[in-house]
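In this view, the complex is presented without one of its protein chains, the others remaining in place.
Chains here go by letter, A and B, matching the order in which they are written, and residues are numbered from 1 within each.
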Amino acid sequence: MKFVDEYRNHKAVKALTRQIFSEVKNSWTIMEICGGQTHSILKYGIEELLPKNITLLHGPGCPVCVTPLEQIDKAVVIASRSNVIFTSFGDMLRVPGSENDLLSVKASGGDVRMVYSPLDAVKIAEENLNKKVVFFAVGFETTAPVNAMSVIEAKRRKLKNFSILCSHVLVPPAIQALLSSDDCNIQGFLAAGHVCTVMGYEEYIPLTQKFRTPIVVTGFEPVDILQGIFKCVKQLEIGKCEVENQYNRVVTKEGNISAKKIIREVFRVVDRKWRGIGTIPCSGFALSDAYTEFDAEKIFDVGNLIQNESSLCIAGEVLKGIKKPFQCSAFGKECKPESPLGAPMVSTEGACAAYFHYGKNKIMETNLSLN
Amino acid sequence: MEVENKINISSNLVCPIPKSEYDKILLAHGSGGSLTHQLISKIFLTQFNNEFLNTQHDSAILEIGNNKFAFTTDSYVVQPIFFPGGNIGDLAINGTVNDLAVAGAKPLFISLSFIIEEGLPIDDLWKIVLSIKDAALKADVQIVTGDTKVVEHGKGDKIFINTSGIGLINKNININPKNCKPGDVIILNGSIADHGIAILSAREGLEFETQIVSDTAPLNDLVEKILKTTNNIHVMRDPTRGGLATTLKEIATTANVGIEIDEDEILINEEVKGACEILGLDPLYIANEGKIILSVANDDAQKVLEIMKQHEYGADSKIIGRVVAAHEKIVVMNTSIGSKRIIEMIAGEQLPRIC
Partner (left out) sequence: MCLAVPGKIISIDNSNPELKMAKVNFGGVVKDACIQWIDDIKIGDYVIVHAGFALNKIDVEEAEETIRMLNEIGDLIEKQDSGEK
């Protein structure tokens, strides 16, 4: 497959690992904030290819994982209503709420449907005018214009039965929050390539200057990630702290202007709660006044919901890169993909699920050498 | 096994339900992954415990008089019922024939039960029946008994089919995962994930440049030729639901061996790769219906491979890995980028990723 296979090429991977080995002199800790990169790093065993003095941390880059418990509980309540068709991307269906998840609602007879695109949800609304159709609009900036289009299309088609339950989050405020915290040991970042495809990378420049931390916009394939790490290490070794663009085949400094315009039209920036982390100021999107009629939170009264998070779950520490999943006492025991205690064990881009799926617990238990 | 609740199933008996994280059946319980295994081991095996069932093989091996038989059953609930490369009818025959074949049996007799939803067009039923007839002829099996039920519209999904099968095992054949040992070579007879993607493409309206078709096929003739070549076939499985990865993991666990496979040797059609990329699916976990995976003693591997390559259902056969002494019960894949990856079982259906 063009523009995929070349970035999984053994020769190019070998070239980059050699470059990294010859460049690195000191120990460095680099974080990626992108569920897709987490998944790729674990799937391709990239950490095992690196020198031991480079530590890779997985940040809160899985929007499924950081969706607040309240939003999941609201989704479950709305989806359980008899005149509602609740639509969502696949990964959200198994995220545990305080009592249960959306898949359990489906198993109990709720009309919960998986869609690949929010436009599919708009189509369902058009075909079921006697039902209320809700779309769970979750994601980082990559998905924001896509979700925005669903609302614009619904307005254009004059649909009165479509709404979105919005839980968008933004990357730069998360980086700021992580770098500002007292226990931060992150020295460099790999920024999410597809977020920057939409938004560009101008907003990361002040972060590099304020926190003296290099940020490399990076893609998702093994060659991309290794090249991103190489560029980051090179900067760290000479004390540079700039934004660099590894993913330059797709990302430009200003991003996609038309997509950003759609985002500004449909959404406004709000404070957002991140599950496991807490509220980060100006770190989310909510619907703007012009589109408030599509806000599911205003349409549905869900009453007072009391949140109940598992006391065993250390998702917050995992998402901030303070602990690795196998350092959680419940990892692989009470908490497994078929019985997740927290969100990072659900989505394959969540660090806990990725560690479990790619057998990181087995590596620890058996001292299996993968080199 | 903890006792959570007790229910009365008759006036004097009390039956404890095993503790489970779920109080309802989910779709994932039927996907062939770890939730399916949990359901089987916690609910079914605890109540139907016997030496035949406990082997947890595709077929039960029964000795009756001087003969050894394989006996298997399977239900088919595929949607859509007509898909590129086949339909629920030939799928049902081929699936049961293959379960018998991988036990080393010559498939002989099939039972055929229909549960039909009221409103199914007779035309559709006729097409399915003709496919069943053709598949049975090709596999050289006879349909000797059957049943038909009709349920109200809305209470079934067009048509469900159950097939059971009996086959005769030659006394010399002893295919048992416990025979699997380090040094054995693992052979796969062709490309993976074709069936699952053919189904998904019909459901999701994916178009292809070259249409992906299901690989549903009767493998008994191929197996017969393999077994004539050598007595050193240790394991044979057909990697259906849960895909190649799940089957390899099951073999490693049952046989208590380590398995190593080479990603570069696993054949995947370009369009299947493309579909998996778009949908965020891992082809290793996608269903196959015309594939067989076997472990054979190293000395016989080449001649088995040559025989397979001459067969219509084995032309693309390849050695994809080996059984190793290290890392018992663990499957390791050498990736195409030169790293290693552990292959685990997944909990349920792969949910296509978006974010």
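The rule is simple: contacts are C-beta pairs under 8 Å (C-beta built on N, C-alpha and C of every residue); 3 or more make two chains touch, one makes a residue touch a chain.
No experiment lies behind these values; they were computed from the predicted model shown.
Per the touch definition above, the residue from A:D73, A:D111, A:E153 or A:E244 contacting the chain not shown is A:E153. Contact with the chain not shown here comes from a single listed residue; of A:G110, A:P145 or A:P325, that residue is A:P145. When the whole complex is considered, the residue among B:D123, B:E152, B:E209 or B:E312 that touches the unshown chain is B:E209.
Note on the undisplayed chain: of the listed residues A:S117, A:S288 or A:S339, the one touching it is A:S117. Along chain B, the points of touch with the absent chain fall at residues 206-210, 270-271, 273-275, 277-278, 280, 353-355. Interface residues of chain A facing the missing partner chain: 1-4, 6-7, 9, 11-12, 14-16, 18-19, 33-37, 61-63, 89, 116-120, 139-140, 142-143, 145-146, 149, 153, 156, 192, 194-195, 197-198, 223, 227, 248-252, 256, 258-259, 262, 349.
The definition used in the following text is that only the chains that are shown with their structure count from here on.
Once the centre of each chain is set as its mean CA position, chain A and chain B turn out to be 34 Å apart. Chain A contributes residues 1, 4, 8-10, 13-14, 35, 43-46, 48-49, 62-64, 89-91, 93-94, 103-104, 107-108, 114, 116, 138-140, 142-143, 222, 336-339, 347-349, 356-360, 362-363, 366, 368, 370-371 to its touches with chain B in the complex. For chain B in complex with chain A, the touching residues are 21-22, 24-28, 34-35, 38, 204, 270, 273-274, 277, 279, 326-327, 330, 332, 335-344, 346-348, 351-355.
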